[in-house]
Structures are given as structure tokens and as C-alpha cells.
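Everything below concerns the one structure shown next.
Missing here is one protein chain; the remaining ones are kept as they sit in the complex.
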Amino acid sequence: MSNNQEAVGRTRDEMAERVALDIPDGSYVNLGIGIPELIAKYVPAGREFIYHTENGLLGMGPPPEEGGGEPELINAGKRRVTVVPGASYFHHADSFAMIRGGHLDLCVLGALQVAQNGDLANWSTGQPDAIPAVGGAMDLVAGVKQIFVVTQHCTKQGEPKLVEACTYPLTGLGVVNRVYTDLAVIEISERGFQLVELSPGVDFDYVQARTGAPLLAIE
Amino acid sequence: MSNNQEAVGRTRDEMAERVALDIPDGSYVNLGIGIPELIAKYVPAGREFIYHTENGLLGMGPPPEEGGGEPELINAGKRRVTVVPGASYFHHADSFAMIRGGHLDLCVLGALQVAQNGDLANWSTGQPDAIPAVGGAMDLVAGVKQIFVVTQHCTKQGEPKLVEACTYPLTGLGVVNRVYTDLAVIEISERGFQLVELSPGVDFDYVQARTGAPLLAIE
Amino acid sequence: MINKQIAGTAEAVADVFDGATIMIGGFGEAGSPIELIHALIDQGATNLTVVNNNTGGGEVGLAALIKAGRVSKMICSFPRTANSTVFPKLYHSGATKLELVPQGTLAERIRAGGAGIPAFYTATSVGTPLEEGKERRTIDGRDYVLEYGLTGDFALIRGRMADRYGNVLYNKTARNFSPVMAMACKTTIVQVEDVVDGGELDPEAVVTPGIFVNRVVEQKNPAYESVLIADGVSYP
Partner (left out) sequence: MINKQIAGTAEAVADVFDGATIMIGGFGEAGSPIELIHALIDQGATNLTVVNNNTGGGEVGLAALIKAGRVSKMICSFPRTANSTVFPKLYHSGATKLELVPQGTLAERIRAGGAGIPAFYTATSVGTPLEEGKERRTIDGRDYVLEYGLTGDFALIRGRMADRYGNVLYNKTARNFSPVMAMACKTTIVQVEDVVDGGELDPEAVVTPGIFVNRVVEQKNPAYESVLIADGVSYP
């Protein structure tokens, strides 16, 4: 693993745009904090997605203009948002009933590690002095029909985030369906990491070298 | 037991009025079908009760004028009702959350039998050919803070309804707090049926003769 | 573009299959989706398990579905009602089975089904004949029984108003079981008197968010069971 991040593959915005391409029209989608939030900017033409934010809003719209918005209209990341026509507000138990009851089509989350069996670690680095904080991540991965992860392929230190087995504390067991990174799109298959697509200018070996478990080539 | 009902003690309306006297101001009250429904007519001066009907309304008002009302504004007995200021509608799970969660102060129900330990039977005579039907009775007795029973002291056949042990299928175990009959007001105490008050013109022996378990005199 | 509006009741129930579990909203006639039920009778699906608080009245709506022999099992809390004459015959003949569930347990089981809660404990029915077959557990000194979440294949619901996103408002006590049934079924079909434009419903006042609704049918001037019965109507 190298320690410097080469300027290859997709940018954060390009990763977000790539994820959006795979979301079917009419989907109910929960977007995690970070790169997932950017997805809302890239709804493909002719499609309509309904964004859910677990603090109690279905029909979340884009952020207000800088300095605008209201302190009591926020998303799960506690940032100000807007609402679109057809929106509804509800309390937390109802909001997580949507999540736990399998009513959301898709959740896109960040990750610390994804294992080849779909295990996800994204809430804690397990450092003994860190204050643990989990939020809604465990509820989302346990309840939402499909879990996409969007993340840099490696950590800032160049360590692979796609691994044989997670070493960080787990968020959920076998929950991830697909991973979108700066380098590739990878499906979690019965046999492990199945390459779906390489980012422009990236080749198989380059991705495999930065992946902590075998990568299955496109057949 | 005699087979003829003497015209002694309280009428149905007088029983309802007597119950109402014991309901504290500001109480949240669920009224069962039959005599309990009559209680709503007798709110003592200076008090305000909020009536709950388990099909989804808090702030139930009196019945509309004959032939009036709406088919979709009904009570648990499926009769048309009205709403008072401060009312709210909610769904069945929320309505029974109020009941099960102990938020209602009082429920007044009819009974087939009440045992001296507070066991209540009011949903089934246990006849093998009868179609069983329970409605919300078991939820109400399990959840509401206080359960009052208002009933004729004896069946039409002159059999006591206040008994040593219920022979009909139970609605709940040890749930009844007080019984209001045409003949008396009786508290379910640790020691059994404790007389609280005799109806006008009724004496202790008369009530005891019509009660299937020892009646404790007022000390 | 998301548009859940369907042209008519026949189209809305076209894919109901034999053996399906159908949750039908309504408490007595309040909130009973009569036109959707009649469309289901016309459609022909049979061997249905139906979840409703009651068993319908007269020979219209749910009672007509039962009378037509389409219901092999009822899950309800109160199968007796003043006007309920159809169910008793089929119950006694064994043609229609009955699972009797206390009303609040029924509501909570449906809510649990919709909320991804497979099972929960409640004090309701402890020590009664309806405890039979249930697991008992003592928690903090009180006895409870274990109850399981209930889900369905289709929910048939009657609301007052909806938009193309499937957001629904109800009418007074017609709300009853419908919001939790909408949560608990794979396909939720709602008939409303008015379909309004997206954005016309106040987001603070929406009762059933569109995520729980799959199909919306506009049914102007819906029938009321009591009126049909008074008019001597027998469906079909």
C-alpha cells in the first residue's frame, strides 16, 4: 500500500453521481452523512427520489442557500435542509418504523471497513478513549432493503477499507449490497467482492492491489 | 335467590349518576357499552372529564340528535357521537397505547361476573356454540389505572353477579377496583367485597342475600 | 415521476392472489373501503385470510366477501355486530376459521408487523382463555404474554384525501386501523374521495406518509354500509 493518494479515479462528486445512476425511479432513499449527502445533487433526468432523514422527514429537499433555512428544519447530520412537495413530518418512532420495517428501498452510507461477506464497520474505530456514538447506523443497516456504501477505496493512510474481515467494531452482519469507491463499483456476492465497474483510467490490478481481499473480475 | 326483580335500589340512570360522583375532575375516562355509556350524561357541576373511545377519539361528546351525526364519527359501540373542544383523533395502535400504557385514569365496564378478588368475566358466557368476541375489554382491564364495574346486582334469572370465583371465562385477573350496582357500591378490598354504600331503601342483609360471597360491613 | 394514482378499483385490486392475507381498514362502517372490497369480490381471489376488527354487516362490503365464500380465515377482535348475519353461518359450518385477538393486541401486532418488530410482550390476555398457546414471561414482577407481529400481502383502506405520493388523510374515527395496516402490508391500496395535487397536504398533518402506500384510487361519494343495508342492498 502506498501512503500518497494518487489523483486517479472518481472525485467525491463523481462517486455520488455514479451512485445516483443506480437508484431506480421512485425510490425511497436515506442518505448518510458525508459523500452520501452529495447524491441528492445528482438525480438522473426523468427520475424522482424521495429522501428520508431519520430525524423525522420524508421529502427532504436540497440545502437552503448559505445562511438561509431554519434551525428546526434539519437533517440527520444536523444541517439545515428544505422540503419538497409531498413531504411529511413524523416522530422518531414512526421514522424508525419506516427503517426497521423495511419500507426504505435504499440507504447509502459511509464506511470505515466493508468485509467481503458484507459486514460493515462504520461507527467506531474501537479506540478505548473514544466516546462511542452510533446514531441510526445499526438501525439502518438492519432494516433498509438495500445498503450501498460510498467511500474512498483506502484510508488516508493508504490502508484498504475493503477487507477480508472487519477489524473495527461491526455495525451489522452481512448487510452491504454494493460499494462505490473512487476506484470501482463492487458488488458483495456470495463469493465475495465482485467487480462491477472500474472507474475511468483505473485498471483491475490497481484496484486489487488496494483491496484487502480477492476481487472477482467481471466475467 | 328470587326470580322476580323487586323495584328496589337504583335505576340504570341512577347507577350511572352515582358512578359519575366518584370520578375526579380532569379524569380521562373510557366508558364501556351499556349502563357505562349513560355516565356521560351525569358530569357533576364544576368537573370536566375527557372521554376516550378506543376506536380513536379523545374528547368524545354526547350523542347527536336522533337521526343526526355522521357514519364516520362513532364510538366503540359503533354508535354515533360528537366531539368536544380539545378533541383529537388517532389510530388504533396509538389509542391502545393510551390504554395499555396506563394513561387512562378510569374505565367503567359492564360485567357478567366479578369475583371477590377482583377477577372480571365480561366477554363470554363460554357457551360452546357462541362465536367468541372480545373487543378491547382485555386490553382495558390490563391497562387502565382503575376499573369500575357498573352492573345489575343479579342476573335476570336472579343469580348473583358478585361471586366467590368467576365461572365464566375471565377478562382479567384481579383487575376490578369497585362495583356499582342497583343495590350497593362495593369496593374490592384485600379481604374481599367491602360494602361502601347501600342504595336508598336497601339494607345490608338484602344485599348479602343477593351476593355470592361474604360482604364486609362498613366499619 | 412518482404517481401512485390508479384509474379504478378493479385495476387497483387486479393482482390479489388466492391465499393472500388482506388487511381491511375500518371499524364497523367507519373507514370501511366498500368499493375496493366489492372490486375484490368481482376480481375473484379466494381462500383469503382477512384481518379486520369485525366481520362486516348486512350483505355488503366485508360481509359480502365472506358470504361469497372467499374468506377461509378471519383474524379479528369482535366478529359479532348487530348487523353481522353472514359470518356466524360460515363459522359454524367450519368454512371460515376465526383467530380471535384482543383489539389492542391486534392493533399492536399490526403496528409491530409494519415497524419490523417480530414480537413483543403485553399484559393483555394474561390469565384468560386467550392466553392459551402463548409464551408467558415475568418482567419486573408482572406477567406478560409474547405476541407476534402481523403482516399482510394487501391492505385495503379508505381515506378522505390523498396526493400522488400516497400521503393520506382520514376522516374522524374512520382512521382506526388503517394507518397501521398501511405499514404492515406489502401492497397498500387506498380509496379516497379526493386526490389532490402534490404539495396540497400540510406536511405537519399527513397521517399516513406516502412511503406506506402503493396505490391510490379516487372514489367520489363512497357508499356507507348502514345506508346500503337500509336500502336492502346485497352485493353483488
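All chains are identified by letter, namely A, B and C, in their written order; residue positions are counted from 1 within each chain.
In the analysis below, contacts are C-beta pairs under 8 Å (C-beta built on N, C-alpha and C of every residue); 3 or more make two chains touch, one makes a residue touch a chain.
Owing to the predicted nature of the structure, the values given are computational and were not obtained by experimental measurement.
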| Looking at the whole complex, which of B:62, B:102 or B:214 touches the chain that is not displayed? | B:102
| Options A:27, A:116, A:152 or A:171, residue touching the unrepresented chain | A:171
| said: For a quick check of understanding: of C:6, C:40 or C:123, which residue touches the chain that isn't displayed? | reply: C:123
| remark: Residue list for chain B contacting the dropped chain reads 25-26, 28, 48, 50, 52, 57-59, 83, 85-90, 93, 96-104, 143
| query | Mind pulling the chain C residues that touch the left-out chain? | reply | 108, 112, 115-123, 139-140, 142, 144, 148, 169-170, 172, 202-205, 207
| task | Would you write out the residues of chain A that touch the absent chain, in ascending order? | result | 53-57, 70-75, 78, 83, 89-93, 95-97, 99-100, 124, 129, 131-140, 142-143, 169-173
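Just so it is clear, only the chains that are shown with their structure count from here on.
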| said: By that same contact rule, can you tell me which chains touch chain A and chain B alike? | reply: C
| said: Distance between chain A and chain B based on Cα centroids, please, to the nearest Å. | reply: 56
| field | Centre-to-centre distance between chain C and chain A (centres being mean Cα positions), rounded to whole Å | value | 36
| query | Taking each chain's centre as the mean of its CA atoms, how far is chain B from chain C in angstrom? | reply | 29
| request: Please set out, as single numbers or ranges, the residues of chain A touching at least two other chains. | output: none
| message | Going by the contact rule already set, what residues in chain C reach two or more other chains? | response | 111
